[in-house]
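Here we show just some of the chains, and they stay where they sit in the whole.
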Amino acid sequence: MKTLFLVEKELYDGTQLRSLWAYLNHKIQGPSIVSWQGPCEVDFAHMVDGEDLNEGAAIRGSLMLHFVIELFGRDLAFAVALQRLFVAILKDELNQGAKILVKRPLVQRGDDLYWGQQKLSISIATVTPVSQMIHLAVNISNKGTPVKTCSLQDFKVSPKKLALKLMRLWSQEYDSILQATQKVRPVP
Amino acid sequence: MKTLFLVEKELYDGTQLRSLWAYLNHKIQGPSIVSWQGPCEVDFAHMVDGEDLNEGAAIRGSLMLHFVIELFGRDLAFAVALQRLFVAILKDELNQGAKILVKRPLVQRGDDLYWGQQKLSISIATVTPVSQMIHLAVNISNKGTPVKTCSLQDFKVSPKKLALKLMRLWSQEYDSILQATQKVRPVP
Amino acid sequence: MKTLFLVEKELYDGTQLRSLWAYLNHKIQGPSIVSWQGPCEVDFAHMVDGEDLNEGAAIRGSLMLHFVIELFGRDLAFAVALQRLFVAILKDELNQGAKILVKRPLVQRGDDLYWGQQKLSISIATVTPVSQMIHLAVNISNKGTPVKTCSLQDFKVSPKKLALKLMRLWSQEYDSILQATQKVRPVP
């Protein structure tokens, strides 16, 4: 899986969840993960999580660390399973790297990360007719978030360092998952 | 996903990786996870991991905690992703529950768990023509293992308690993954 | 499969054939069947049956009993096969329950039901990028239908009773189909 960190800030408004977004905007073809920093503001028309739509939830933050993953030739169930693995790796990386989290670590519930009652991240996995996509965003700041949150600033974690490390780990994990599908004999 | 803990000890010899094993032997139909304690001894004919076959690896242990999962209507890639999620949940459960692991926690590499250089578990995900299956076994004792291992005895963890807790968490996680595939709108 | 009967009348205009319609409008998540009474008026832009589009057919009725089914993780061929099973169960239920039909029963042709030359129902099965959907509507009244029709009024059948009975039978049938995919050994 290819990785790319965008140095320029960019608003995440949900339009990035569109097939070939990385290829058409950043020239990376094939399975990819792209990360950048920027505010988050997703209007109702671009919300894809039925839970958010049902609750009339707001999806926004003044500054978040974004990740957009695109896969090809898989299905939604696989994308959801990958999404949770991605969150698990993020959680471990933060819990191990931030001193403040050693005693009181982040906890994963489904595809969300919580620090006590404070929510750190938002995420969705969905499909296009030609690919599967995941968006995950981590609060860099708690400003502008619609619920009680925690953020990388609380943990004194550098967003860029985290992004680079996480994308490297994820790229290895993804390749290793594919390899695990190419080394096993069937059973009756 | 249904769960079942078998009170009687049983040897795991690889024949349990067979479609409908849980249904035909324990009358649980549909997606399921079954756990029991017993020795492990898989001969060459029942090894399905190409890596093991290539390395002429031995798969054995005098006492392990076994888990066999069966899914229906999915594919190998999904089974592999689930397998890694299952290992991640096992790891978190042990790291949080065993005092000795708080300072020096277990680390996940692919589908393996390590405590330093000591290996805790073995696992494989594969397919039958009608289902997808995962086997994971955790050392209860270090006796009889072919490599340097650690075990639940080292961590003073009750195998049965662990099994019951893990199966409960896993059953919730699995159901929640399926629900996440039934709440999202597509993107273009 | 979850079932829901809507007590309020609602126009079926084709916009109900949209992924997560039941979840976003009625909070039922997962495989579901929803039924209600209401007029039917589908304009050209919301017709999805190529046969209707080719023939410039009108799809309308002053009062029909509607059923909308949504499945997840299947394909169009499965949805079409289910659709015909659903029509078969509807046919049997009516033929057994309405005295007037004992001597001159309804006949199924593909996904249509006929009483002699009079058409009782309309139906379509299609896919969204995240699910599979079926719409079936039975005439409650013959008013406003574009072809020669029969209706539940002709058979003295209560729409609501029929809906509740049919949804119960269908929910059992659907669950039993899924179970039948989880109890069989493969052959070579």
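Letters A, B and C name the chains as they come in the text, with residue numbers starting at 1 for each one.
By definition in this document, a contact is a pair of C-beta atoms (placed from the backbone, for glycine too) under 8 Å apart; a residue touches a chain by one contact, two chains touch by 3 or more.
This structure is a prediction, so every number in the text was calculated from the model and none was measured.
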Oligomeric state of the whole complex, in copies, if 3 are shown: 6
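The working rule: only the chains that are shown with their structure count from here on.
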Farthest chain (mean CA position) relative to chain C: B
Top-ranked pair of chains - ranking by C-beta pairs in contact: A-B
Copies chain B and chain C touch via same or different residues, half shared test: same
CA centroid of chain A to CA centroid of chain B, Å: 26
Between chain A and chain C, centroid-to-centroid distance (C-alpha), Å: 39
Whole-Å gap separating chain B and chain C, where each centre is the average of the chain's CA atoms: 43
Sequence positions of chain A contacting 2 or more other chains: 50, 53, 75-77, 126-129, 188
Chain C-touching residues of chain A, taken from the complex the two chains share: 50, 53-54, 75-77, 126-129, 188
Chain B - residues contacting chain A, complex: 17-19, 47-51, 53, 74-78, 80-85, 88, 92, 108, 110-111, 124-129, 133, 173, 176-178, 180-181, 183-188
Chain B contact footprint on chain C (complex, rising order): 19-20, 23, 29-31, 72-73, 128-131, 178-179, 181-186
